[in-house]
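Structure first, then comments.
Just one protein chain is left out here, and the rest sit where they should.
== subunit A ==
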Amino acid sequence: MTDFRDLSLQGIWKNNPALVQLLGLCPLLAVTATVVNGLGLGLATLLVLVGSNVTVSLIRNIVRNEIRIPVFVMIIAGFVTIVQLLMNAFTYELYLALGIFIPLIVTNCAIIGRAEAYASKNSVGAAAFDGLMMGLGFTLVLVLLGGLREALGGGTLLAGADRLFGPVAKDWTLTLFTTEHPFLLAILPPGAFLGMGLLIALKNSIDAHIAARQTVVHQKATRARVTAEN
């Protein structure tokens, strides 16, 4: 049980693929102009990650070490193709909006990184859970960055939600403010880099805050133990 807790913590916070490992930045920076685009690509990556982790874990004792990387890539490419065809069928407009970045999930280092570092060494259940948590961590950052850029750049949130969730979501768009001068920088590529930098800085400062607190507690605990041992 603690194993799963640790995996969740690693995937979403401590070892977040986007904020800590800085993997998969290309799609991350390119598609996060809106929340919906970010969520769409995040979910697609999540599906591929779970699928590839499970498959890699299943074949980990069959595939010879020398040819493991090409095999991993083939597996990932297979799952990406599945996701791409599914998106083409069910969320066609989002499929058009994300464009080349769906097939490019193949080259997302976060996925092959998990296959190599975790799935090829662990059991199916743990690998699947690791894929899920890493995928969620990645999706979370995509959604946050998308939200930040969309809110700053156009004053809306969840614009075009129907492209992902179907006609039900037609009026999910939240309008925070309307302006005739949108802050274009946030939507343009520099906005992605700046936003990403700020998110990483925020995470690091939260970590530093937590660490500062824990040292105090830790010191007290150490003293208590030393006296007990004596």
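In the analysis below, contacts are C-beta pairs under 8 Å (C-beta built on N, C-alpha and C of every residue); 3 or more make two chains touch, one makes a residue touch a chain; residues count from 1.
To be clear about the criterion, contacts and distances are computed from a predicted model.
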Which protein name, taken from UniProt, belongs to the chain you can't see among "Purine-binding chemotaxis protein CheW", "Ion-translocating oxidoreductase complex subunit D", "L-lactate dehydrogenase complex protein LldF" or "ABC transporter permease"? "Ion-translocating oxidoreductase complex subunit D"
Sole residue of A:9, A:26 or A:184 that reaches the chain not shown, by the stated touch rule: A:184
Among listed residues A:63, A:169 or A:194, the absent chain is touched only by A:194
Take the complete complex as the reference. Which residues in subunit A touch the chain that isn't displayed? 181, 183-186, 188, 190, 194
